[in-house]
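Just passing along the structure, written as structure tokens.
Only one protein chain is missing; all other protein chains are in place.
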Amino acid sequence: MLEASNLECVRGEKSLFRGVSFRLEAGTCLMVQGANGSGKTSLLRMLCGLSQPAAGEVRWNGAPIGKLAEDYRGELLYCGHAGAVKDELTALENARISATLAGAPVDEESARTALRQLGLKGREDLPARVLSAGQKRRVALTRLLLEKRKLWVLDEPLTALDRAAVTNLCGVIDAHLAGGGMVILTSHQELPLTGRVEHLRLD
Amino acid sequence: MAETSILSTLGAVIRRDLLLALRRKSDVLTTLFFFVIVVSLFPLGIGPEMAMLRQIAPGVLWVAALLATMLSLPRLFAADHADGTLEQMALSAVPLGVLVTGKIVAHWLLSGLPLALLAPVLGLQFDLPADALGVMVLALLIGTPVLSLIGAVGAGLTLGVRGGGVLVSLLVLPLYVPVLIFGAGAVESHIGGLGATAHLSLLAAFLALAAFFGPWATTVALRIALE
Amino acid sequence: MNWNSASEFFAMGGHALYVWGSFGACAALMIIEPILARKRRSKALTELKREIAARKDYETET
Partner (left out) sequence: MSNRLVNWFKFASPQTFYPLAGKLIPWFWALTAAFGLAGLYIGFFVAPTDAQQGEGYRIIFIHVPASWMSMFIYLVMAFWAALGLGFNTRLSGMMASALAPTGALMAFLSLWTGALWGKPMWGTWWVWDARLTSELILFFLYLGFIALQSAIDDPRRADKAGAVLALVGVVNIPIIYFSVKWWNTLHQGASVSLTKSPSMAQTMLWGMLLMALAFWMYSIAVSLTRVRAIILERERHAGWVEELGEIRS
């Protein structure tokens, strides 16, 4: 269970948001909405522990995430604006190396399966340089399938994805929720999810 | 996290950085070429008198090695920072220190090690005797990892900062002074007949100290840079 | 007392340039530095006042 209490975010001299509190139970998806510059990305980075809130606290199963450190990071998967996809590496290498860096190495077969599942069949061995933006994003999203993490934090996961890929991704998220996982995501469009979805507006 | 998995992750990070360098060879080659050209410029500036060149050779090679390492530092984390890999590393279940250590080792394999291997060839330009060349290589092999370790802290601190490339040299070069003194001193005192053991063991002590503090300080610096 | 006359004092036994060069630079810098620090503070103060005044104007208008 992830719990945020009274989070405040200060950027430069401006307070982006304050008093943000929520509680996320297993099997739930939290949609974070708000205008550009309302601090959606800042909130997600805070929830991951990448940046410190100016006030307030984030707790995972009751313990502050700063104390849990690697124990929390082992439950967490963050997918930011930048997909961490290297142009010099092939799709397959990218997928496997990301998983290794995250501390969850996978064998080649499961990496290929994951890439195929996200519709990259036949492109596994192409360098990411030649892939389109949407395909690169899908390479980045294979981490969802490869790293077995409880909490997914996704920043604009739909960017550059086509309709089929969106449906595909929603299926993946629904399966994760059905398995007791948690998802926090920001998106400008509604996701056709079947699981339980809660909303949080930042203004 | 089990020890074996930490070691295998460390190996994987090193392999990854080497693979990336292999796919983009120009970065590594530029550093080496810079080293060669700086060293070769000195005789042109000072004159071809062999006695003089022999005397300045250790210092010249070491200063050039320092500068070449500096040149490669801004790239150490910049690419990973730009494409988001660094964030992933900071959020990994593997401690960031382990991943950073891997990156530093890879940096040394791609900058310090080739410099050390290239040094004897350049030493010949300066008419250094063969045994002095051996000491030179040994000193570079022990000293250049220290340069990578200290440099990584500077690279982490200046990550994403305006004018970071120039700034990193201002921060890091003063800290390189001991390595320069004992690295060049090892060769000089060997030529002078005093033996290089004392110098080399002090260099090794610096290496131990830097290996202990370097990755930790780099980790702190990177977490600050990511905030 | 070391000096018999003022001119002897200023001559510093032939080392006038070095002694007064040192003490002069020291005195100059130690006068300039506090002035700069004070200026920095008064600049911060005036900016603050201007900012607050602007905010009050804005509040009275709306």
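Order of writing sets the labels: A, B and C. Residues in every chain begin at 1.
Operating definition for what follows: contacts are C-beta pairs under 8 Å (C-beta built on N, C-alpha and C of every residue); 3 or more make two chains touch, one makes a residue touch a chain.
Quick caveat, the model's predicted, so the values are computed rather than measured.
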| item | value |
| --- | --- |
| Subunit B, residues in touch with the chain not shown (by the definition above) | 150, 153, 157-158, 161-164, 167, 170-171, 173-175, 177-178, 181-182, 185, 189, 206, 209, 213, 217, 220-221, 224-225, 227 |
| Subunit C residues that touch the omitted chain in the full complex | 1-3, 9, 12-15, 17-19, 21-23, 25-26, 29-30, 33-34, 37-38, 40-41, 43-45, 47-49, 51-52 |
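Going forward, only the chains that are shown with their structure count from here on.
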| item | value |
| --- | --- |
| Averaged-CA centre spacing for the pair subunit C and subunit B, given as whole angstrom | 43 |
| Length of the line joining the C-alpha centres of subunit A and subunit C, rounded to whole Å | 55 |
| Sites on subunit A touched by subunit B in the complex | 48-52, 70, 73-74, 76, 78, 80-86, 88-89, 93, 97-98, 100-105 |
| Subunit A partner contacts - residues on subunit B that touch it in the complex | 1, 5, 8-9, 12-13, 16, 19-20, 23-24, 82-85, 87-95, 99, 226-227 |
